[in-house]
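For this depiction, one protein chain was excluded, whereas all remaining protein chains were kept in their positions.
Labels for the chains are A and B, by order of writing; each one numbers its residues from 1.
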Amino acid sequence: MSDRCGAGGCGERLPPGMLEAFDLGSPAADGALVWLEVTGGPEPEISQSSLEVLGKAAELGAGRVFGMMFGGSALRPLYGEAFSRGADTVYHIRDGRLSAFHPEAYCEAARDLAERIRPSVILMGATPRGRELAPRLASALSAGLTADCTGLRMEGGSLVMTRPAFGGDLIADIVCEGRPQMATVRPGVFPAPPPAPGRKGTAICRGYGGSSLKDIAHSAPVPPDGGDISRAKVLVSLGRGAASREALEAAESVAARLGGMVSCSRALVDRGLLPQSRQVGQSGRSVRPDVYLAFGISGSVQHKAGMRLAKRVIAVNKDPDAPIRDDADLFIEGDALSVLRELDKALRSPL
Amino acid sequence: MLRATPLGPESPYLGDESKMTGSASLLLSPECEADVIEAVRRARESGEPLTVSGMRTGMCGGCVPMGGAVLTMERMGGIRGIGRDGRGFFVRVGPAATIREINEALRSGAPLASATPGAAEEMPRGAYFYPVDPTELNGSIGGNIATNASGPRTLKYGPTRDWVRRVRLVMSDGSVLDVKRGDRRARGRVVSVPMGGGPVEVRLPSYEFNTRVKNTAGLMSADGMDLVDLFVGSEGTLGIITEADLYLAERHPLISNIFFFPSDADAYAFVRDLRGSSADPEFLEFLDSGSLDLIRGVRERDRGFTSMPDLPESARSAVFMDLEMDGRLAGKYREIGVLAERRSGSLDDSWCGHELRDRERFFGLRHSVPRTVFEYVAGLKRTVPGIHKMATDMSVPLDRLDEMVAANEAAMDAHGLERVTFGHIGNGHLHLEIILKDMRDMEEAKIAYRELAAKAIELGGSPSAEHGIGKMKREFLLMLYGEAGVEEMREVKRALDPAGVLSPGNMAGP
Partner (left out) sequence: MRIIVFVKQVPDTDKVSVDGEGRLVRSGAPAVMDAYSECALDMACGLAGDGDEVIAASMGPPGARAALLRCLELGAGEAFLICDPAFAGSDAHATATVLSAFAMEIAPGADLILCGKQASDGDTAEVPPELAEKLGAPQFCYVEDIRIEGGSMLLVQNYGDELRACRHPLGALAVASVSKGGANRRLPSVSAYLRAAAMEIKTVDAAALRLPEGAAGARGSKTRIASTMASGAGRRGEAVDGSDPALAASAILRGMAP
């Protein structure tokens, strides 16, 4: 069912030997397949996290880098971008119905593709959709999968995947039994590679012949809540010890005056005080601000995993033994709300 | 070293939770007993009195200075050791230790010193706790003793007084008095207090101090009374606490419960019946229909408020209790079920939870009412700028609670006042939160408050169950004890602090 396209679009011929080199049945799986998650409606773009993964895949030395994207012909302008960021070949599962995310259909098509090209490694950004698609695909391929990795390297053909582990401030190195080896990669950890204009590659279009489409009754963009905490330079972050409306008001005011944003630990999301997009940590976002001000955050392993990359951490907590103290450049033993209010007052004063 | 710093007019050390503000020129901050003695020496020399101050969480201005210097005990905290005597384990603490700190230290694995040989090693960690639980979590233990603080769990465990083993004080002449329970008792109403110049014979007031209800009104007095009890609840007027020993209670796993009823009267009746049963709850707290409606109102705007399921529509009142999770729990529940059904409730019309994080939700709901009242009043302020609130603090014997409730309702209706009722129903101690919309309400409420204080006294209760007297409720001492009784209290003060250097203005003192 597949048709073939060249770099300039459909109709051109494949480079000779292309299919033979990466074909079925080869015992030595080779190459890295990367899902290129596409954002935006009428003018699609490859997501920032996918560019980061693409760059990392090119750097790994796992062989050729295959990109995989789903959607209609509107994606064609993105081939060049994928090549310029490190993809050698782009597989475009071309079906307008797939411009919306359909995990079952994506999985079927990706499984067919993976069985055909036999990659050694399959990578995706650990975005909500990446973390939904990857395990389904892993199951379909009987592949090992490591979620939300913060480090990747090749050791003698094996992909070594690094992620923070529970039970203490541990980092675990994980390897897969068998091939392909799959990982989702935490957004914001690896830099996106600079574009290499003019870099060429091969684009191959395939159709989707299945019918595993969801019945999407309604879809609406969630209104942005005033920015992305993973890109903020200053974060005023609230935890269980400051999980109140009063604290939130003071924090918003402080953040506004410092040119930053308010983020939080899970306690505030659970209480409905802030949306999940503001949550820092393993089940929230990973952040890397210049200054991270933690008010009333005790510092669970999950939370610290998301804020380790902050350049400077200042924590206020009543409990001198709060785990966050070990990750704070400056620790203030005191009442989070009172200090936050005073900080607000100090920033308001004209002096 | 005794730290002395000038106090500006905006200093937080001039006020407490009562919103009352005083005046003082100097803040003295001792870090050891010698510093406290030095502060007393300076006060005697200069004639500038000291007002003893803890964490400033009081409700009646007890730590608000009336001139002179504020003596803040904040730097004298610390868990100093674990001891054991015939009654059991106790913890030795500095006056600025908070109950939260004490219980964290007892629960955690942090090393503790022994106050009596081997006690810290013998005490199974996590098995003991200090059981008195004032709503304010961050008050100092010195303040708790000085005000004989209590809380919901006073129902089962009594007030602070019952748990004080020993106090060490710096007296007004700079001498140190170290006294533990059993050391010194009064002969009749006369007790001998060792001071720097030799023992001082103190004649205790002749009134009958009411210990049948929660009561913080005035100095304790009883025939043959232990000297320790004179200092518990003396509001910093007789000596400055520099160390204390507190007995500990055994910790039990608990399950939190709420029972809903279709009317306030049903809940009152249920609580009265329950007192004769085997249920033996840790505390009994009450929310009336007005309180529940306030919570419903806030939740309409803010679904996350209180982190609880929606209150059942039929619920017009609620009774909270914690029960020990032991082999008798099922039997207790059966008995509670029978009593609840008698008052149109049932075990179906209830919630329970025993995991810590669920118990935290119960705790949050129980504590949400004062905050909800505050927010309700703050909301009304936008349209009625002068609005304000006032809370009563009166306890009566449980068998007179119906009469007190009736008096509350009658007084509120007669004076045309809006209110909600909640609180420590198991101790016959309900808080009436009166919402004041204008100056007329304020004046009416003051009259109603006095009427209700008189009623509480008439019913054998106390007009100041847990907030103390401080500088704001002195008129109740007159109502309770008359001019003669107040004068007897002043006699005690004069005997132990003739120069009047300690916390002037509190209780009966000048």
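Heads up, the rule we're going with is that contacts are C-beta pairs under 8 Å (C-beta built on N, C-alpha and C of every residue); 3 or more make two chains touch, one makes a residue touch a chain.
It should be emphasised that the depicted structure is a prediction, and the values quoted were computed from it without experimental measurement.
Undergrad: Out of B:R185, B:R212, B:R251 or B:R275, which residue would touch the omitted chain in the full complex?
TA: Only one listed residue reaches the unshown chain, and that is B:R251.
Undergrad: If I consider the whole complex, including the chain that's not displayed, which of A:G178, A:P191 or A:G207 touches that chain?
TA: A:G178
Undergrad: Which candidate, B:D349, B:E375, B:E466 or B:E488, sits in contact with the chain we can't see?
TA: For the chain that is not drawn, the touching residue is B:D349.
Undergrad: Touching the left-out chain: which of A:R64, A:R129 or A:R206?
TA: Touches the omitted chain: A:R129.
Undergrad: For chain B, which positions touch the chain that isn't shown here?
TA: Per the touch rule, chain B residues meeting the hidden chain are 74, 99-100, 103-104, 107-109, 129, 131, 133, 137, 153, 251-252, 254-255, 257, 259, 303-304, 307-310, 322, 330, 333, 336-337, 346-353, 355-361, 363, 367.
Undergrad: Considering the entire assembly, which residues of chain A contact the chain that has been omitted?
TA: 39, 101, 103-104, 107, 128-129, 131-136, 138-140, 142-148, 160, 164-178, 212, 214-222, 240-241, 258, 266-267, 270-272, 276-277, 282-283, 291, 293, 298, 300-302, 304, 308, 312-314, 316, 318-323, 325-335, 338-339, 341-343, 345-347
Note that in this section only the chains that are shown with their structure count from here on.
Undergrad: Using the touch definition from the top, list the residues of chain A that touch chain B in their complex.
TA: Chain A residues touching chain B: 270-273, 319, 321, 335.
Undergrad: State the interface residues of chain B toward chain A in the complex, per the touch definition above.
TA: 104, 108, 138, 302-304, 307
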